[in-house]
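Rather than the whole complex, this shows some of its chains in their spots.
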Amino acid sequence: MTHHLTRFIGVVPPLCTPMTTDFEVDIPSLERLIAFQLENGVHGLFVLGSSGEAAFLTDKQRATVIEVTVRNVAGQVPVLAGVIDMTTAQVLEHARLAKQAGVDALVVTAPFYTRISQAEIIEHFRILHHAVNIPLFAYDIPAAVHTKITRETMRTLADEHLICGIKDSSGDEANFRSLAMDMGPRNDIQVFTGSELLVDAALLMGANGCVPGLGNVDPAGYVRLYEAARSGDWQRARQEQERLYRLFEIVSVGTHRMGIGSSAMGAFKAALYLRGIIQTYITGRPSILLNKDEITRIRHIMQAAELLGA
Amino acid sequence: MTHHLTRFIGVVPPLCTPMTTDFEVDIPSLERLIAFQLENGVHGLFVLGSSGEAAFLTDKQRATVIEVTVRNVAGQVPVLAGVIDMTTAQVLEHARLAKQAGVDALVVTAPFYTRISQAEIIEHFRILHHAVNIPLFAYDIPAAVHTKITRETMRTLADEHLICGIKDSSGDEANFRSLAMDMGPRNDIQVFTGSELLVDAALLMGANGCVPGLGNVDPAGYVRLYEAARSGDWQRARQEQERLYRLFEIVSVGTHRMGIGSSAMGAFKAALYLRGIIQTYITGRPSILLNKDEITRIRHIMQAAELLGA
């Protein structure tokens, strides 16, 4: 791993959005979550990503999340904001508001709902870059948007200086390695992995950082993993990652009754609730909520991973 | 085909959204398009669907489309409006505005971006139904939202009286037949096909109507097809459908350079432009626009389908 002058590096959890029983943003819980992350040494925060349930928030709620985060982080680490929406007109609106609110970078997916070509993905980034002068990350998440941002497209985005980084949540690690190899020799593009179960491997391949949803629950674990890898202690990195893998089993407690999205978001929130950081484990509608038995299973998994006392 | 007392029946084209060179709604063109549809005898209009490029419009632009359509249609036929967005909170906002603006029914897809279960799709419709008291169509379009609304879910939506109709754009005609067979004996659910190349077959199977994107370009053709089927003249219905199939080839003129979405939307708009109804064939960003050669090919296909003089 080479050192970079960029501020975008290291462990950057995609922050959950705590909710009240009215499905509004729970601001005190969000403030505690931000403080919890900073105390545990994360290197940045990413709000309004998939784990932040951006897909479940109104425009007004998105603005609240950004405002609260920028104010509470107060420049201690960079704040990245997702601008997740279907196409350029809508993303532009989110992007302008997020920039105005003071975030440090935006995270942009391929357009979705419509079926789009790679040429149009590039056009999307061109329009955004020229209209909103702020660092952009290209966010490859085909499980959500159902189009891959290819290696060739990533090269074009880099060569045209449209992006400052990549967040790869594709689950395609061979392609991730190609991105790390392509971008490694240049110093202007940071490559982050969203594969929260393979962070040690990603760092070995040259990743500049990680964006682990599970980092909401155990930021200290990911920071230890990152530091172990930075120091070349790959066995320690692996052991930490394996502990986190076992902890990750919380995400599937509800999958017999609900989508994996609801189960995973519910589990992250339930774990934060059990750790005393947020007030409820409510997820955005129409998600089904976890029940008591499922919460009990989460508690047991957390105890086994040494995150909760018995 | 049985007769129904519902107003929701027949040919209901999913209206294109004409745009200015600034990517704003071209209101005079939209008004001409509405008049053109009504003159040609369509039985309803569906705005802000996939063909209406709802995915490409800002909230303000969506409001404009609805306002202009409701005002111009003036009750002559029902107006259906799509409320396409990722999850319940956002769809609720669209739904309330659309209802207030006076549309007759809303068209609702499964949630997208997030991975959702059938139970959560049902919950989505329950929340919408109870919050916004207006007829709802369930819109099955897995190519856009990447989740199917299953036959069992449709039955539940019907049995709980959450919907008044189904718009099937799944391309799965065997499943469509099951919907037509399930809903046929009851009189409270209308089943529409979005398979614009199989309308004769869908009507044979018991469809109550169709929502053909190509109906923007040739509403009279679809009305003739519908009337032929209603009168039991299936050979005439088939011949009309085959002519429309050949006309449909306009949608692929651009697919070597752009996504099928941009090519198809561009083609519908170009055909309306060539017929003198709308002002530009601009599509929403980041779509690539059709070029002169591609427009020429569209012109030739339209001439062969007897829609334009030589």
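The first chain written gets the first letter, and so on, giving A and B; residue counts start at 1 in each chain.
FYI, a contact is a pair of C-beta atoms (placed from the backbone, for glycine too) under 8 Å apart; a residue touches a chain by one contact, two chains touch by 3 or more.
In this text, all values refer to a predicted model and were calculated from it rather than measured experimentally.
Enquirer: Which copy number describes the whole complex, given 2 displayed chains of the same sequence?
Expert: The complex in this structure file totals 4 copies.
By definition in this document, only the chains that are shown with their structure count from here on.
Enquirer: Please compute the C-alpha centroid of chain A, do the same for chain B, then give the distance between them in whole Å.
Expert: Spacing between the chain centres: roughly 35 Å.
Enquirer: Under the definition above, what is the set of chain A residues touching chain B in their complex?
Expert: For chain A paired with chain B, touching residues are 23, 50, 55-59, 61, 84, 86-90, 93, 111-117, 119-121, 123-124, 127, 143-146, 257-262, 284-288.
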